[in-house]
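One structure coming up, written as structure tokens, with questions to follow.
The complex appears here without one of its protein chains, the remainder shown in place.
Presenting subunit A:
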Amino acid sequence: MDFEPTIVSFLCNWCSYTGADLAGTSRMKYSPNIRIIRVMCSGRIDPTFVLEAFKNGADGVLLCGCHPGDCHYQSGNYKCLRRYNMLKKYFVQLGIRPERIRLDWISASEGKQFANLADSFTETIRHLGPCKIKNVIETYT
């Protein structure tokens, strides 16, 4: 059976969302599995969002912010990087593959890079298969 991963991505307004927008307006093709949510800054991505995404059936979560040094709010992307590292440690303990979350830097001009990232992350998740946590939460007694 073909597995189509559900991927939630959080993109910062100033760089990464603009980059993804560029990919769109330049008519680049990229994986339709990515559902984009725009946040003002990658520093706004509360770990709660990521946990909620998995609880509600995401197979992967993609976080994107401005390149180091370029955050519109100066340090939001560094906070995001630290939270990302924490979350991966927690995921290992829960038996969720840490590769199911990815953080990358996409600038406003990197439409192509965003399209490539979307494709390669979708491939990673397709390879890993469905994330079982939602099912386990709902049915494991």
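Methods note: contacts are C-beta pairs under 8 Å (C-beta built on N, C-alpha and C of every residue); 3 or more make two chains touch, one makes a residue touch a chain; residues count from 1.
As a working rule, contacts and distances are computed from a predicted model.
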What is the protein name, per UniProt, of the chain that does not appear here: "GMC family oxidoreductase", "F420-nonreducing hydrogenase", "NitT/TauT family transport system ATP-binding protein" or "Methylamine utilization protein"?
"F420-nonreducing hydrogenase"
Considering the whole complex, which of A:Met28, A:Leu81 or A:Ala108 touches the chain not shown?
A:Leu81
Residue ranges of subunit A at the interface with the undisplayed chain
46-48, 50-52, 54-55, 68, 78-79, 81-83, 85-87, 89-90, 93-97, 99, 124, 127-133, 135-137, 140-141
